[in-house]
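Everything below concerns the one structure shown next.
A protein chain is absent from this complex, but the other protein chains hold their places.
Moving on to subunit A:
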């Protein structure tokens, strides 16, 4: 039973001196950085502690403020990671009572770090409304069309990750006042959903799709031309919202997403002849089309939380790995729904001529798939044969193992942040991504 560091809080107020605890390894430079830390924070509350039993012992571990982390550089310039393995109440309490908080009475955080959706539900509840406010225009057709997908029926997976990441980063940096995301970070979550939706609208025209999120595509209702212009409009409004945050680095990060989305789409047009290159091509495309948005918006909220480069990188890596895992599962579901939920449009990727992970894995055992991949499953029977090959091999399991690996990496990355209910939620989320059915 992991105890959250929120333990250190009294109600919603942080203790002024130690917003949270973390333990830093690296014996040699500990003393030095300890002194440095104390100087910088003009506090001498940093103590050398042993995380194992909570007693105050000599070198090896350092208790410091994570907000000061960038200053704790090891001899090779490597950064001390917060280890955070204070697992039991007694450990925390013993540190607590022995050092700072003798006068404070700590109580466990009442919130359980369980459901990721629930954790941010209040902030999410206004999300679609906020987006519709941004998209307010005098033209009624344009307004209806641009609001079409922001009806609250979507999964809103991206905004949720972004909001959780915002809070986790804020907490890590000790910047959070009320445990909520900053207004600018909420804007990023909104922008992420808008960019995603704009790309969906364009993708549906490119793929000639009929339905999306259980209803008719906007391009089917109003024609392709207006749908494309609506997509551009949503994208542009998101770009205006982004600029209004006023942070140049964040603008650059999210513009990169737009470029990646287009480049990913272009990558989808071609197939690599070389079979070894093909998987790398696929993963790169997956990153650009799906993971880039999560990775960059996670990094953007880390930047806005005032996090140092290392925290930003953790956020980016989490988003990237989770995004790739998400798409791998998506590609698996495209095959699995055939067997489990009959009636749904299945093997849609194959019909579009796209070879996803399961097919690529299957082609190792069935080399005859290679020719089909090259001709993009264009000949009659290709789609059926490829689907059969996928079910006959372990390619779906292989895809799952790959997705699990990405999830594990995401978890490894996110655990470098200080523990918080949000961090736990982000860990839980990786499992939800792996086990999702739709």
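Some notes on this structure:
Note that a residue touches a chain if its C-beta (ideal position, glycine included) is under 8 Å from a C-beta of that chain, and two chains touch if they have at least 3 such contacts; residues count from 1.
Everything below uses one rule, namely that contacts and distances are computed from a predicted model.
Looking at the choices "small monomeric GTPase", "Ras-related protein Rab-15", "GTP-binding protein" or "PDSS2 protein", the name in the UniProt record of the chain not drawn here is "PDSS2 protein".
Checked against the hidden chain, the listed residues A:208, A:273, A:368 or A:388 yield one contact partner: A:208. Which of A:115, A:151, A:232 or A:277 touches the hidden chain is settled by the complete complex: it is A:232. Residues 137-139, 141-142, 202, 205-206, 208, 223-226, 228-230, 232-233, 235-237, 239-240, 242-248, 251-252, 254-256, 258-259, 261-263, 265-266, 269-270 are the ones on subunit A that touch the missing chain.
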